[in-house]
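Everything below concerns the one structure shown next.
Below, a portion of the complex is reproduced, with chain positions unchanged.
Just so it is clear, A and B label the chains in written order, and each chain counts residues from 1 on its own.
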Amino acid sequence: MSIVSRLNALLDATTAPLSVYAHCDLPCGVYDPAQARIEAQSVKATMEKYNASSDPDFKVRATIIKEERCELVKHHLWVLWTDYFKVEHLKQFPNLHDLFWMATKSAGDAKKTNDVVVADRLLSEIDAIAEIFWATKK
Amino acid sequence: MSIVSRLNALLDATTAPLSVYAHCDLPCGVYDPAQARIEAQSVKATMEKYNASSDPDFKVRATIIKEERCELVKHHLWVLWTDYFKVEHLKQFPNLHDLFWMATKSAGDAKKTNDVVVADRLLSEIDAIAEIFWATKK
């Protein structure tokens, strides 16, 4: 996409209300990888706060919250994988299954550690999924 | 912000992975009005699919799903109102309380109807909240 068309697309996106997408299994046709990414950002921020703290109660709370947020990442990714993607997408992107499998495994791994490297890996896996997602929407 | 810096910011946002924000009440500091908007988009799409269908079972499913999605809109907005916004924001945006109150009431109204006018009102109320939100992040 040229710079000009990227600029046009971006300006359209800013004059219009933010254009975002989700799911509902009706299906309503609304999906957006942003749902998984938002929770994954939260997972990473929680790890950082955990690492910066020396308060044991705070660390317990960070662990509780990280557990929940990782689960939400997994849920949003699973929904996208099963509900949005179709056989024709798989043909075009044959690594689709592996991408989702590894990303949801990373979300599980992020429960077990406060190493932000794991959160960063999760975020980049979600970004790879998002790239495919948006490619299929064109 | 000048047009040039807006363009720069937008281009940064596209070369970087999508930059989105959420919450976790740790607090992790990650919030994003997109969470409410995604569900509200789903509410609107569900209404449209309801209106276009003559299958009673499908209409029941649409009603079940709309009920859930409206509740999620309310939840995401409530979290943003209570957890993200601070006293200094309220001073700067004195209509903040009313905006959230009306938007969450619209999400409740959207449970009771399939009139997309209500979903559109909800979406524009969320956009008004998002505008304030992003203004406070600068």
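Operating definition for what follows: a contact is a pair of C-beta atoms (placed from the backbone, for glycine too) under 8 Å apart; a residue touches a chain by one contact, two chains touch by 3 or more.
Here the structure is a predicted model, which means the values were calculated and not measured.
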Subunit number of the complete homomer, 2 shown here: 6
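What we mean here is this: only the chains that are shown with their structure count from here on.
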Chain A onto chain B, rotation angle from CA fit, given as a multiple of 5 degrees: 180
Distance between chain centroids, defined by C-alpha means - chain A, chain B (Å): 18
Contact set on chain B toward chain A in their complex: 6-7, 10-11, 14, 17-18, 20-26, 28-30, 32-35, 37-39, 41-42, 45-46, 49, 61-62, 65, 68-69, 123-124, 127, 130
